[in-house]
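The complex appears here minus one protein chain, its other protein chains still in place.
Each chain carries a letter (A and B) given by its place in the written order, and its residues are counted from 1.
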Amino acid sequence: MSNSFEINWNLLLPEIVLVTAALFLLLLGVIYRVRAGGTGPALAGAVLSLAGLVVCAFMTLAQWDTVSGTFHGMLRIDPFATYFNLLFLAGAAAGVLLSVREAGSLRGVAGEYYALLVIATFGMMVMVSAADLLVVFIGLETMSLAVYILVGSRREKAESNEAALKYFLIGAFASGFLIYGIAFLFGATGTTQFRGLAERLATTDGGPSGLQLLGLGLVLIGFLFKVAAVPFHMWVPDAYEGAPTPITAYMAVAVKAAGFAVLLRLLNVGLLPLASYWLPVMWTLAVATMLVGNLGAIFQSSIKRMLAYSSIAHAGYLLVALASINPLAANPADDRALLAVLYYLAIYTLMNVGAFGVLIYMGTAGRPMDTLEQVRGAGFRYPLLAAAMAVFMFSLSGIPPTGGFLAKFYVFSAAIDRGLISLAIIGVLNSAVSVYYYLRVVVQMYMRESEEPLPALSFSLPVALAILLSAWGVLQLGILPSCLLDAAGRAVQFLR
Amino acid sequence: MISLHQLLLLSAVLFVIGIAGFITRRNIIIMFMSVELMLNAANLALISFANHSGSMDAQLIALFVMALAAAEVAVGLAIIITVFRNKQTVNVDELNILKW
């Protein structure tokens, strides 16, 4: 054990910037509450948090070539961490942009709202740049606690309370499993560091012990709750529907990406010696998750709830990629399953930010956009918005030339590469089913007349910006994916 | 010295009682207490491992779990209070605005 205090604080600079921004945001709440300002705190909060996120993003970008660890091997910055950190920052920035319009109704807690959003992002960055299960656990809890609160931040609304409660109870239950699993993995190997874990698991004589498998199982249950895989998905529709829409978008993109990023690192570094045990589990869960997500989505009349089931289905496609990982690949950059996950999560972020953005834009204060009937005729009344929505729906269902198509293509071809033909076929069939409910939204917008005239929408620059950037990204990366693929390829090199 | 088998078995029994409580009760507060029981079971396992391996690391992990449980309780009870303000109930089955 080295007792030296040589800590490289530079590696932690982006995180420090985020926490500083969050502290200023908290102060903001105090300053404005004294002056009893109207929309002042909401606007100032948005500007301040965006500034913090942008500065942090530049610092993270500067770490692109860094491969280093510090804090007694608990922190590890490598391109894999940097790739996901940038993704989380993008998701958080989208969350802020989408919140600007609704933040007026936060009544005195706008500063705290943005501060929690920033700290949740901080938690994700800690998780993905951790090299130790204990740090992963603390980062995960920081993120989760902040998101529970954000889900319940509309405290005068019963749906918001209820969603927060259900999400919280299930989340706390899941973290019980996670910590018990960590305890067993520690007991079986004597370490919680990923590298040490892999070494000791690989050198166990006569196959893994019961304690190791128990640890693996419990840790997996803990994470699968977070990424909403069946059968641990039951909280998703309620939490997504009840949360304020910008937070739903944030949960759908950033929280899910964080869960998968950590799972990827844990499975590929720490638990790689047990691959023959977790690969079949992923196979089964992938099938179940795709089926439940897609079948559930068909019967929804609320678009928000439909997107919640769709997020379960997309978790299923991502699990297909996890089931197709080749544990023996000499160079992880050659493993197409890993590349597919990274590309998929980036595209998924863009599609969801866009789709939720359109829902927010189309809603007005007295008439929140929710059901399929409400978008009837939107194609004629709001041509630009409807066109953007159509792009996102095409992309979600995987129709070319959008990014969603390529994402699914990479996932399924990775499965075929590994000989999982039946899994790929089930996946393709599922995604064919999904076309039905995604295109139903487009059909309602363009082929039905609305019963009552649709109201004029007030222009909102931040929301429009979020929608525009996502639409551009979905199309651009669907036609010319090479730059993102290069980045992902470099990122996965440092996995394992 | 107490055998590790017995300690782990005690911790497993507590953990499973926690799971059973969470699944079968509909009172939110008792469901939440069951989760605390699960965290305690994990701590007992960690401290047993620390004692039997002679390294302090597991004790430190248990200490962090305690800090975390305290934070979780503060947030959880705050959420329960907001729910109760609007709905006057702590029964999960009566929380049905959203289809569970």
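Heads up, the rule we're going with is that contacts are C-beta pairs under 8 Å (C-beta built on N, C-alpha and C of every residue); 3 or more make two chains touch, one makes a residue touch a chain.
The rule is simple: contacts and distances are computed from a predicted model.
In the listed set "ABC-2 type transport system ATP-binding protein", "Acyl-CoA dehydrogenase", "ABC transporter permease subunit" or "NADH-quinone oxidoreductase subunit J", the entry agreeing with the UniProt name of the missing subunit chain is "NADH-quinone oxidoreductase subunit J".
In the complete assembly, the contact with the undisplayed chain comes from A:Ala146, out of A:Val17, A:Val100 or A:Ala146. Within the set A:Leu28, A:Leu53 or A:Leu75, the residue that contacts the chain not displayed is A:Leu75. When the whole complex is considered, the residue among A:Leu43, A:Leu211 or A:Leu439 that touches the unshown chain is A:Leu211. What chain A contributes to its contact with the hidden chain is residues 1, 3, 5, 7, 19, 26, 33, 71-72, 74-75, 107-109, 112-113, 115-116, 119, 122-123, 126, 134-135, 138-139, 141-142, 145-146, 148-149, 152-153, 155, 164, 187-188, 190, 209-211, 213-214.
The missing chain lies against chain B, touching residues 1-2, 4-10, 12-21, 23-30, 32-34, 36-37, 40, 43-44, 47-54, 56-57, 59-60, 62-64, 66-75, 77-82, 84, 88-93.
In this section, only the chains that are shown with their structure count from here on.
Taking each chain's centre as the mean of its C-alpha atoms, chain A lies 26 Å from chain B.
In the complex of the two chains, the chain A residues touching chain B come out as 134, 137-138, 141, 145, 148-149, 152, 155-159, 161-166, 168-169, 172-173, 175-177, 179-180, 182-184, 186-187, 190-192, 234, 237-238, 241-242.
The touching residues of chain B, when paired with chain A in their complex, are 8, 15, 18, 22, 28, 31-32, 35, 38-39, 41-43, 45-46, 48-49, 53, 55, 57-58, 61, 64-65, 68, 71-72, 75-76, 78-80, 82-83, 85-87, 92, 95, 97-100.
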